[in-house]
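Only one structure is covered here, and it is reproduced in the block below.
A single protein chain has been omitted; all remaining protein chains appear in their positions.
Right after this comes chain A.
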Amino acid sequence: MKTQDLTSLLKAMFHQSKEMIIFVDRHGEIVYMNEEAQTTLDERDYDRNQFVNICGHCLGVGNNDSYDCSNCFLLSREKLTFQVYMRTQSGEKAAYVANFQQIDHENNISVFTLNPLSELMKQQEFEHQKLLTQRIIQAQENERKRISRDLHDGVTQELLNLLIEMRLFKYTLDREELDEKIKNSEDTLSYLLDYVRNISVELRPASLDDLGIEAALKTHFKWTEKQYGILVDFDTNLKSQRYQPEIETVVYRVIQEAVFNAAKYSESDEVSVKLQEVLSFNAVHIHFEIKDEGNGFIMEDDPKGSGLGLFGMQERISSVNGTLNINSEPGVGTKVEGFIPVEESIV
């Protein structure tokens, strides 16, 4: 076992490790640091021959880009696996997973080791992205399937019907019988027209582009009531104001999704939708609220469906710098609330 000297192994480890190893005293003065730390950390401002303080390199402890010194590791004897932000040679900040342990109690020397977090996060991010892409592709495929089925089962079949009906016209000699048949075909045609119109409105309502959010939502709610039997109580102070098209789309789609969720999961007979232009902090905002008094759900639980709906709402809202709040409690109901800053409404 003891074929090599521990000291030489430790030295080799210290010098060659891809992990930053820094020895500091109790004031944070750097006693030693390894090559990795020297090449990584920003040293431009310091005289290399002098002891320098770790605080010159460290930005603070924290996570998710918020960090400060309130939780400084220097104040503790031992602090394991925490996240710390350091300034690197290129002047950028980087996140590390750090360990801080006092190893020499007499001289108050501690060892501070740092592992880059970005690699780990990149991998996680990548995996997450992959999963998300898969789900989005799946959702897209499902949507296509639905449209294709709608076209095939509805439109194609009825058209074929019509074709056969009309072929029979020429064999019908009796005038009255022919009239009857023509009337039938007429009915089929107007039914088809209705059907196609429904498909196209479902995909994207023309009224959203032509008449604005209020008109489009009203039409949509009427459809929701007929389709799912849920009463939508719509209250708005938007008359026929128009906003930038991307904002109108976001508002329409997010409200649509929230109402759909209420219809699908709340088991309530009614959902209320409020849509208002408000003045807050001296800026114009669109504020909306979708509320039901139905089942509700536990916020931390796994989503009942794919979870893509909620994710999509968040994504859409943040694309126009808005905020979205979802609140739900079992037995009480669910409230979805959104704020979107808008320029003065465009006429």
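As a convention for this text, contacts are C-beta pairs under 8 Å (C-beta built on N, C-alpha and C of every residue); 3 or more make two chains touch, one makes a residue touch a chain; residues count from 1.
The rule is short, and it goes like this: contacts and distances are computed from a predicted model.
Participant: Have a look at "Nitrogen regulatory protein A", "Urease accessory protein UreD", "Electron transfer flavoprotein subunit beta" or "ABC transporter permease" and point out the UniProt protein name belonging to the hidden chain.
Facilitator: Missing chain, per its UniProt entry: "Nitrogen regulatory protein A".
Participant: Touch as defined at the start, partner being the missing chain; which of A:225, A:246 or A:329 qualifies?
Facilitator: A:225
Participant: In the complete assembly, which of A:104, A:127, A:153 or A:246 touches the absent chain?
Facilitator: Among A:104, A:127, A:153 or A:246, only A:153 touches the chain that is not shown.
Participant: Which is it among A:14, A:82 or A:195 that touches the chain not included here?
Facilitator: For the chain that is not drawn, the touching residue is A:195.
Participant: When the complex is taken as a whole, what residues of chain A touch the one chain not shown?
Facilitator: 142, 153-154, 157-158, 183, 187, 190-191, 194-195, 225-231, 264, 267, 269, 305
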